Each structure stands twice: as structure tokens, then as C-alpha cells.
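Down below is the structure, laid out as C-alpha cells.
With one protein chain withheld, the remaining protein chains of the complex are depicted in position.
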Amino acid sequence: MTNRVLTGLLGLVLTCVSFPRDVMGQSSVHTTIQRVQQRMVKVFGAGGIRRLHSYSTGFVVSPAGHVATVWSHVLDTEELTVVLADGRKVRAKVLNAEPQLDLAVLELQAEDLDLPSWDLEADSSDAGPGTRVLGFSNMFRVATGDEMVSVLHGVVAAKAPLATRRGAFETSYEGTAFIVDAVTNNPGAGGGVLTTRSGRLLGMIGKELRNAESNTWVNYAVPIAELKQPIQQIISGQYKARQREPDETEAKARFRPLEFGIVLVPDVLLRTPAFIDRVQPGSVAAKVGLRPDDLVLFVNGDLVQSCRVFKQRLGRIESGGVLKLTVRRGDKLVPVELPVPEKSATPGDNK
Amino acid sequence: MIAAKRVSGCVVLVLGLAMILVPSVAVGQQAESDLEAREEKAFKEASAVVAPSVVRIQTVGGLDRVGRVLTGTAATTGVVVSADGFVISSAFNFVSRPSSVLVTLFDGRRFPAKIVANDRARMLTLLKIEADGLSVPRVAARKDFRVGQWAIAMGRTYESPLPSLSVGIISALDRIWGRALQTDAKISPANYGGPLVDIRGQVIGVLVPLSQRQAGRTAGVEWYDSGIGFAIPMSDILGTLPRLKTGTDLLPGLMGITLKAGDVYASAAIIDRVRFNSPAEKSGLKPGDIIASVDGQPIRRLVQVRNALGNKYAGDTITVVVRRDKASVEQKIELTGKLEPYTPTFLGILPTRKKPGEMANGVVVRGILPESPASVAMIRPGDRVVQLDETPVTDAAVLFDVISRRRVGEKVTVHVDRGGARQSLVAKLAVVPTEVPAVLESEFITAPDPKPADLPKTGRFNQNLPGHDQNFWAYVPENYNPARGFGLLVWIHPGSDTKEADIHDLWKPVCDERGLILVGPRAKEIAGWNLNEAGFIEAMVKHMQEKYNIDDQRIVLHGFSDGCRFAYHLAFKYRSLFRGVVASSEPLKLRPPENRPDLRLQFFLSCGDKDNLYRQVQQTRSRLAAMKFPVTLTSVPGDGHDYPPIPVLDTIGRWIEMLDRI
Partner (left out) sequence: MGPLCMAAAMLLAVLPQTGWAVDPAVLAAEAKRIGVASRLAPSVVAIFSRGGQGGGSGVLISPDGYALTNFHVTRGAGTFMKCGLNNGQLYDAVIVGIDPTGDVALVKLLGRDDFPHAVLGDSDTLQVGDWTFAMGNPFLLATDFQPTVTYGIVSGVHRYQYPAGTILEYTDCIQVDTSINPGNSGGPLFSAAGQLVGINGRGSFEKRGRVNSGAGYAISINQIKLFMDHLRSGRVVDHATLGATVTTREDGAVVVDGILDDSEAFRRGLREGDEIVSFGKRPVRSVNQFKNILGIYPKGWKLPLVFRRDQSRTETMLRLRGLHRVSELTGPSKPKPGRPGKPGQPKRPSRSRRPVAKPPEKYKHLHIKKSGFANYYFNQQEQKRTLAGMSRLGDFGGASGAWVLAGKTAAGETYQLTVAGTGVGLSWKQKAYFQELKSADPLDEPKGSGGLLYAMHMWRTFLAQREKGFGEFYYLGSEPLDGVGDRVDVVISELGNVRCRWYFDRKEARLLGFDSRREEDADECEVRLSGDNQSGGRHWPKTILVRSAGKVLASFGVETVTIRTEAAK
């Protein structure tokens, strides 16, 4: 069995483990909805100009009045207001935020609230494709005062990284997300929650994002498993914002195809395929039997869709390691391994 | 082997779990949520059954933009249709014409794939990989489809070992002229090409974007995730599979007729035109025939004709029954995939332009074009054309319509009134000439005297458009006279340079001489035009038509360099609005549309012969000519990528002057 199948199996595991739990939670959807809605709040803050909405959603994570929500421009104000499920208006301030998770935790400026709130340990769950879900948010600011936030139904479409390419999205969140088949990510929906039909918390609805790979809006939620710890730490005041790891392309040596004896075809289009034009005699490329007209498809397992991407990937490989290439030769896929020469890191070297 | 053992061992366990699920709980809400849990389990099982037949498709190379649609680079989806390596997918997934296609199976094995053939009616693409023993899904029979049944859409876009799911119901059958069924599951590039599966784990169909108003691989994409999605029934696909496997594309079947416009849901299907050399013509269909049935399906309204033809391919033979003066005529017609383009016909007269409210009785000849059929036939300026063959001619529109229904090389008898005497002259219709005469009189226009108080603005001015956050500048000759129809020249500026001052100074004399109004819309972003600004241009033209007396035969788009791209887009989008395109120093990137007899469109290209784009512009000329559009190319010796010099502008002036030639 290949690794892929194993991962496949693990994927299936997810699908299943979450499943019996939901069955045991025999509560009706209506009671689920009422229960969840009591734990949702409407957040009003900055924005309003140039179609930037000035509202979003949040969910109560402590009876004392801590609210988890999405980190966005809405919070960028002194005048932050939270409207509770029962219609009460309460002032709030940002306690702390984790931009890499698009997460912020608010503190309500009111005494002894004792709100119905989520128990991030007991109420959380996990799910895989096909699991029925509900999305709760104040999308489009439909609800005001004590009106309940909107509820959408759907299933988990996939649990996967938002995109395989860097910069596919304008979001700092790079982990796996619940992608759903309901249109959850609308204006103001950020900070809403995704739950199972029995009301178990799965994730926090994220910002509106357009998938740069398919140019479509995606509907997703950041798994609560990712958020649980930071939220609890922020509340207890022990949280330290994560260090963004430096862009690896800086740290690593920059390699160019020529250094392996590979000459690519002229890169004329935006997506010129990475066809090998010439192989320098005696080069490592020649030794492993690469030939002209071979099409480079994978670098260390990642698909390269053009000369440009191929060069970028080479720019990122570790020096002294092994470069795994898969080329298409006629109707065959041919894997080859090339030794990567030792080379000291030379940031900003553009030769 | 070990795996197999483990598997067999587990069946029991599964059954065990099933037991846990089954116990009958209290009725009401409990039962309801129990049912929903059971349904959830059923979704997962049905999709798991099909999963091994759902493959991941990745492409390499190709275009990054097709028309308005930015083509994605994300992985897409396909469905195995034969154990020996045939995979069906949505044509949308290959719109970028990739140079290499890869297929990844459920178990992770990866194969290079060949594109075998396309179904251009149902927008499908057949792939072949060199593999065997693939898992072919069970197929649901078309007769079992029911509106309201579960429909599960599966895709392979995401970096996940499992296919993605979206759950909905079948919303309707026989959509898009009977080609597809409709679902409210969320359909998007994330699952185009993937299967739509029923609750029993059988494939209902293959997901594709479709639209009943446009054709093309990207049509219908704008509806992604809207709850309006389409799937081509798998049982239909299996029917055409043998033809696709031979490697020949399947094209929508064409008859070669156009129907009289009317209420598409109420009016009868009356044939208006029959295309030359088309199957319809060969089988003897005639204008005026009323289509009574197609393949036995009765036709009572326009829309039913398309519904009846939607599922027919080129090469299919259909039986059409038409009513012709009370008799009913039955014809067998073999449909074609490609029609000979319509060739515009040409008599060679310039009609006198009608003044507003003027009662027209015939067409007074304003001028005769040199070496034209009209001049050979000795028709003279001042003659009043009153009849063509049997058809009485009331005005230029009628004359143009009659001529457009005849063919190049045909003889027509033109009945003219010359100084009270009736004369009948015979002319042999020709093709529309491409050269522009060196001299061409323009009608002499003077400003109204005295100027009426309500005379609209003249000279150069800026104008805002109500309801739009964009504006334009205009130049209206001082001699503007509402009693005369003026031409409208729409200047589409290139990116990052509106050239307003130059364009105004260069064109002012031409406009004054030729009775042209010049308008210069300004792009939202100076960097260049966005396709969604088309609506603003249309609104601007309509605004000018309301304010001024615009001759609708002489509304022309003019672009230079990359401005032409937008100009071409506008010309093809608003066929009924624009009559000409003047494109300087820029080739045509879009596919030219069909040449329509009723909505004529003429082109004037210019380019410096030292311009890098010169060859491409020449190719543009031949592409347009191949579609039988009247197209003129003027090359400017020694010029590079420059705006055309004054002599060329004078030529353009004369070209616009004769746009209403018949």
C-alpha cells in the first residue's frame, strides 16, 4: 500500500469517528439551534466606508463574557459594541489576537454577566466529508437587537488546506480548514460558528476569501482544535503571539536549473510548461538520463505547472540534499533523483 | 493480502455499528434527528462507493485567461468510464488548452493522460490513461431520475485523500435544451467534471457548467455555488462514448435556419432565413415554412425547436414536418456541425439618409460606388428605387433586407423612378468590396438657422451619465443639425493613456466634414478597461441617441493598441448597436462571431508595417475575411506601433461615410 492510501484511510477515520457521537446526541435540530443561538453575539465596529462592512459575528467562550471572533478591520476601533443574544448592547475591547489564525478574543465591559457559553473541551467535535453541519452567523447583518443570527445547513465538503499554493489566499491561516457546501462566508459572517446538527462546535467561520486557484469564493471554518488553546491562553492571559517563521526562500540557497545541467525552453508565456530544451553533457542531469523534450512535472512531489514555478521550487531546495524530479517522457512518467551540491545560503542572490 | 484479511474481519464490526444506529428511538423530534443521522451515514456510504472512480486531474501549461474568465490552476475532477483507462470530465477543466494533463487515481497512482475528444454540445472531454482494472461506477438509469431525490456532488480539487462532497436534490430534468439535469447541490470548479451520485451510490451524471443563453466552455460558470448546477446524465454519455473513443469531437447539430423573431413561448416557429448550402436548404426548407414537428415532437412555439434539437449532434438525421401554404411537408435532414458563413451581398448604392419624420416612398440614390453592380447596371444618383424584383421598396431598411436575402452572383431587377419615368435595370449582386474609394462626397450640413433654444450641446465637453460613476468626453460639430442623422464614433482609449487632446485635434476636421459625433468614454482605472464596464459604454451610446439624432447605420467603435481588445468585445457583445470597428495596431484575440445578415458589422484595420504586431494584424484580417465580414486593412509604411497618421484618418472618414452602403 502506498502512503497515499494510508493517509486515505486516516482520512476515512475522521469521517467515521465523528459520526457515532452525532448519533448519540439525539437532540432535535430545533433545540440545537436554540442552544447555539444563545451563545452567539453580533459584533459592531469599524468600517462602513467603500463597501467595507462594519459588522461581524462572535461566539461566547466564557460565562464572564469572553467572545471569540475573527480578526478583521471591524475590530480596529475604540467604539466596539457587542449585541448579546438577548438584545443587550455591551461595550467590548480586544483582549488579544492571533493574526496567523485570524483569531481575536474580546472582553465584554460588563460586570457579572454569567452568559451561556461554549465549553471548548466538552462541546467540540471533529468531522469529515459528508458530516451534516449548521452555520451560524449574522451574515449581511440580517439580525438586530434580540433577533437570532442566521442559520445555514450543509455538509462538510472537505477537510483540507485552503490552498496548496502559497498566496492562493490573502489570509495568514495556512492550516487545514473545514470546507463546507453551504454559503457560510458572507459579509459579517466571520466569527460565526460551524457545528454538527447535534450542536457540537466544529470551527469558526473565517473571512470572505476568493480561491486564487479556481477564482471562486470559498466557504470554510477554522477547526476549533486549532483555536481552542490560543483562546484559553488568551483568556488566562498566558498567551504569546506566534512567531511568523521567516520566508524560507531567504534562508535557503538559491539554485538554478543550469546548476544541474538543465536548460529549459524559453519562458515566453505566463504558463510555459517546464520542458527541457537541452541537457548539458556530463552534467548531473545527463548522468540520471534526463533528455531534451522531457517535461518536468513534479519537484519533490509538488506539481510545477510552468517554467516559472519550476525555478521558484529550485530556489527553495535544501543544499546538499536530494532533488526528486518526475518528468513526463512520451506517455510515461519517469522519476529521477539528482544530488544537490553543497552551497552556502546567499540571500538576495539574483544571478 | 494482510489488508484484505483485516478488511474481511471488519465487516462484522460494521454491521455491529449499523445495529447501534438502527434502534428505533421515540417518535417526533428524536425520530427526526435519528433520520438525519441515518441520512448522513447514507451520504457518506454512497460517496464512498463511488470514490474509487473519481479521479484528480492536473494540467500543465496553457492560457491563464480565456475571454473574461481567469482559468484556474487548481486540480479538477473526472470520472472513470471504462476499466481500460477512459475518463470523462468537464470541458471547462481544459479551457486553458493545457500542454499536458495528469490523472491521479483514488489510490494515489499517477498517469499522464491524452485528451481523446470533446463533446461540444454537452461540454465534456474524454481522457485516456494507460491503466487497466480501473473501478467503473454503477450508473443510474435516466428513467429512474426523480425531482426531489438526493443528489451528491463529488470533486477532487482539494488536497485531501477523500473526494469533496456537496449534498442537494435533483431540481429539474431535461434542462438546457434537454442536455442536462439540474441540481441544487453546490456545483463549482471544485467539482466540475466530477460525478453527481444518488443515495444508492450510482452515478446520475457528470457535473458541467452550462447556460441556455450562451455556448462555450465557460458559459454558466457565473452560477457556481448558487444552487443552480447541471449534470449530463451518465447514461447519455455512455451512449456517445463509442463515438468519442474514435477521437472525433461531437458537435451540436445545425440545420441552417433562423426563425422569425417573436414571443419565444407563444409564437409559432416560422422560418425566416435558410442558410446557403445548409442541410435545411439542401432538404428544400423555405423561408415562411412553419415548423410543425421535429422527430415526431409537435412544435407549437419557438422555444420548442431548440428543445427538440438540443440533444442532436452533427451527423444525426432528424425528421422535420413543416406547413407550407396549408400543405404539410416532411423532410429528412442530416445535421451539420459547421455552416458556411453568410456572405453579405452588395448592390453598390448609397441611399439618401432619411430625415426624421420624413415619409419614405422608395430609396433615393445618394451616390453610386465605382465599379459596383449598380454602376454597371447604369443606376444613377437621384434615381428613386421603388421595387426590387417583386418586392416593393419603401425605405433603405427594406432594400437592405431584400438584398441581404439574395446571393452573390444572382441577378436582380431594380425598378427605379427616374424623373417620373419608370425604368427596370438588371444588376448582378457582388461581394462587399474591401477598398475605400479615394474620393467620396459627404452630404453638406449646415447648423440650423436660427439655432433653436433646445439645441443640445455642441463643441467639446465632458458629460456625466446618471446612474454611473464614470463619465466621458464628447465632440459635437458646431454645424450639428437635428434634421440630419449624425454618425457616432466611440473612441476606446488604450491602457494608461486616454490621448484625449490628440484624438480631439486629429478627428475634429474629419467629424466636421463627415457629420460625425466623437465620444470618448473614460475607463474606471486609467490602467485599462475592465470587461464589466461594457454596460457603461452601452448606456453612453443610448444617452447620445436620446440627446442627438444619431444615424444607427454609422455607430462605430475605434480603438488603438490594447484599447481595441475592449472595442472588439463591445462590438461582439452589442451586435444590434455597433455597425463598424476601427482597430489600429492590435490583433483580434477573441473568436469572431457568426456573420449575421440582419445585423451587419464591418471592420477597418490599420497597422504600421514596422509594428511587431503587423503580421498578427494581417492574420486578423484573414480570420475576419474567412467569416465573410467586410474587412479593410490599411498598412502604414515605415510606422511602428504608432497611432495612424492623418491620411489614414481621412480614409476612415470615407469608410464610415459608406457604412450604410447597400
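Should a chain be cited, it is by its letter among A and B, assigned in written order, with residues numbered from 1 in that chain.
FYI, a contact is a pair of C-beta atoms (placed from the backbone, for glycine too) under 8 Å apart; a residue touches a chain by one contact, two chains touch by 3 or more.
Computed from a prediction, not measured in an experiment: that's the story for all the values here.
In the full complex, the chain left out of view touches A, B. Only one of B:115, B:131 or B:172 touches the chain withheld from this view, namely B:172.
Of the options B:114, B:138 or B:460, the residue whose C-beta touches the omitted chain is B:138.
One of B:35, B:238, B:483 or B:646 touches the chain omitted from the figure, and that residue is B:35. Among A:29, A:67 or A:193, only A:29 touches the chain left out of the display.
As for the chain not pictured, it touches chain A at residues 9-10, 12-13, 15-17, 29-30, 32-33, 37, 51, 53, 87-89, 134, 139-140, 142-153, 182-184, 186-187, 208, 217.
Interface residues of chain B facing the missing partner chain: 3, 6-11, 13-14, 17, 21, 35, 38-39, 41-42, 44-46, 48-49, 51-52, 135, 138, 146-150, 168-177, 182, 184, 199-201, 212, 222-223, 226-228, 262-267, 301-303, 306-307, 467.
Note that only the chains that are shown with their structure count from here on.
Separating the centre of chain A from that of chain B, both taken as means of CA atoms, is a distance of 38 Å. Interface residues of chain B, counted against chain A in their complex, comprise 3, 17, 20-21, 25, 28-30, 32-34, 36-37, 39-41, 43-44, 47-48, 58-64, 69-70, 72-74, 96, 99-100, 102, 106-112, 114, 130, 153, 155, 157-167, 185-186, 188-190, 224-225. For chain A in complex with chain B, the residues that touch the partner chain are 1-5, 7-12, 15, 19-20, 22-23, 26-31, 128-132, 154-161, 163-165, 179, 181-183, 197-198, 211, 213-217, 219, 269-274, 295, 297, 303-306, 328, 331-333.
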